[in-house]
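One chain of protein is taken out of this complex; the other chains stay put.
Order of writing sets the labels: A and B. Residues in every chain begin at 1.
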Amino acid sequence: MKKSLIALAVLAASGAAMAQSSVTVFGVVDEAVTYVNGADNWNGINSGGNATSRIGFRGVEDLGGGLKANFWLEAGILADSGSGQSGGASGSGLEFKRRSTVGLEGGFGEVRLGRDLTEAYKATSRYDVFGQVGLGVSRLWADANAVALTNQRVSNMITYVSPNISGFKAAVNYGFGEVAGENRDSRYVGAGLTYDNGPLSLGLSGERSNRGANSNLTRDVTAWALGGSYDLGVVKLSAAYRDSSAKIVSGDKNKAKGYYLGLSAPVGAAGEVKASYNRYEGEIAGADKHKADQFALGYVHNLSKRTAVYGTYAYIKNKDDGALGQTLGTAATLKDNGSQHGLQVGIRHAF
Amino acid sequence: MKKSLIALAVLAASGAAMAQSSVTVFGVVDEAVTYVNGADNWNGINSGGNATSRIGFRGVEDLGGGLKANFWLEAGILADSGSGQSGGASGSGLEFKRRSTVGLEGGFGEVRLGRDLTEAYKATSRYDVFGQVGLGVSRLWADANAVALTNQRVSNMITYVSPNISGFKAAVNYGFGEVAGENRDSRYVGAGLTYDNGPLSLGLSGERSNRGANSNLTRDVTAWALGGSYDLGVVKLSAAYRDSSAKIVSGDKNKAKGYYLGLSAPVGAAGEVKASYNRYEGEIAGADKHKADQFALGYVHNLSKRTAVYGTYAYIKNKDDGALGQTLGTAATLKDNGSQHGLQVGIRHAF
Partner (left out) sequence: MKKSLIALAVLAASGAAMAQSSVTVFGVVDEAVTYVNGADNWNGINSGGNATSRIGFRGVEDLGGGLKANFWLEAGILADSGSGQSGGASGSGLEFKRRSTVGLEGGFGEVRLGRDLTEAYKATSRYDVFGQVGLGVSRLWADANAVALTNQRVSNMITYVSPNISGFKAAVNYGFGEVAGENRDSRYVGAGLTYDNGPLSLGLSGERSNRGANSNLTRDVTAWALGGSYDLGVVKLSAAYRDSSAKIVSGDKNKAKGYYLGLSAPVGAAGEVKASYNRYEGEIAGADKHKADQFALGYVHNLSKRTAVYGTYAYIKNKDDGALGQTLGTAATLKDNGSQHGLQVGIRHAF
């Protein structure tokens, strides 16, 4: 009883702050000094070397009877300049382009409406030891070749996520194309299946995004991916494969595929070392064929659960530095031999 | 004394969280699966079927002696895509275009500076049972015909709101035109008078927005509206009328007027059914004349005070589907017979 009296006093005393318990303000500010070697060397400050800089507002409300409502609004930030980062696009005002959803969850699983990462993307990209950011990022899911593009995030989606059944979870997305008079145009359909049990984790994903009569570029982009990891304790091994293709106007297909291998290992109480290898292969129908190999090595030193300093080294080597040549940084260009290496050292703080 | 000791402990313990009591983070995420029938059927996810999706920051500070300071910053969100919704305009970054004010309130009433809903709009639009959003929205105040446009929100305003006197409240807005050398150009002046006493509620509003020599379209838009509701317990009845006209360059007047009838009734402990009828009439001087009838039916099921699921059905029938033809959704077009119907089912979550 005394405890509840105190609790009441707390409620009385903290007023507005308690009223705030329905919303959590969260985010990350991550910036790194970056150097990229190439035909034109580049150095500067990059936002998000270890985790994407962001700010968000989220909450969960218990509706009783096992039912919960939730919302999630999350905006990307280019912390080096203070601009918003709108789902990849840079330089604009703050937008909740990383996630903007409302949902209901219960024994049946979860139903969500809005913009989010696709379940296909989430099911397999989670095996990237570099967390899909920074110089070491695996671009299997980014499709840097842009020959068979699928979006990591899609607007106007209905999402269903199943409950966890013996470690298995299935999730599907349907993204409306919202083109009047056309149900298929710009539509997105995808699914992710995951299995997580002890040291073993597996993910499988498939997706199709339609571009109808309104598009003169590509239509019916199809992609699938497979990934997994196994935690041996001293080291955690991970691997993934992704394949995507796009029917173009001529009827031919552009193709992209990629292989990923990664490992991460704890170093002492606060450190983590990680390494990855990526192979990218792309083909523009009847035109260009291309291969690139990427190696990355990283170290993260955790100063607390929320704060870390980190360093990342990455090297890329293109077998063909033509139109499909891949670079480590957007502002830098490849050397004559098609290679490039980069280094970044930064601070990541989560709140 | 014990209570204050505990309160002190609370203050000591909660630190920054208590410091936060000066600002409340609030908002709504509302999304609905929407289908609109017409010449070109449209389906997709709409933001704000039951309440406009938004995020805001507000607070009230007690200055002592009955005086309070307040601030209110509120930004609209297109939750289906994560973009900001800037006072009607879509697709841009987050802006506090819904409300951005600082004010002082006391026995004398309240003085506010900044951008806000006009008091004229608030005094009568509040009778719309669909809360001025979604497929069932009454467009009396939106003037969808755009022949005699007044803005629901105005920037650069001084606002005075009287204290409540026996249920009566008066409020006036003066919005500076901010055109150098011109005091009248782009100026807004409006007022709302409301009476709320037990089951009876009444509202009266009048406004004028000037467009001076700099405008080649219309000038001196004048509008007035009247509304009211009566709560019989089993059902609450509401009605409104709005009339607006705009002097155009020729000296003639464009005209728009609308009638609204509505009802809402509780269903069990958690449900609410609502229905409305709107008649829109518009006239472009010497050119087009137009009429449209709109019916809407809605059901809201409250899962908690903050969360609801809802469904809305609306039907519109134009007597003339020319330039002034009104549609239920922006992306859809009318059938040959000038009609259209739409349905939306969604989740609204407030935080």
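Here is the rule we go by: contacts are C-beta pairs under 8 Å (C-beta built on N, C-alpha and C of every residue); 3 or more make two chains touch, one makes a residue touch a chain.
Computed from a predicted structure; not experimentally measured.
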Touch as defined at the start, partner being the missing chain; which of B:Leu94, B:Ala191 or B:Ala275 qualifies? B:Leu94
For the chain left out of this view, which of B:Gly27, B:Gly48 or B:Gly103 touches it? B:Gly103
Cross-chain touch to the chain not pictured, restricted to B:Ile45, B:Ala79, B:Ala120 or B:Met157, is B:Met157
Would you write out the residues of chain A that touch the absent chain, in ascending order? 3, 6-7, 10-11, 14, 17-18, 20-27, 29-33, 39-45, 55, 59, 77, 79-84, 92-95, 303-304, 306-307, 309, 331-333, 346-349, 351
For the chain that got dropped from the picture, name the residues of chain B it touches. 6, 9-10, 12-17, 19-20, 22-23, 25, 57, 59, 61, 63, 67, 69-71, 73, 75, 84, 86-87, 92-104, 113-115, 155-158, 176-178, 180-181, 183
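Note that only the chains that are shown with their structure count from here on.
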Between copies chain A and chain B, what's the superposition rotation on C-alpha atoms, in steps of 5 degrees? 120
Just give me the whole-number Å value for how far the CA centre of chain A lies from that of chain B. 37
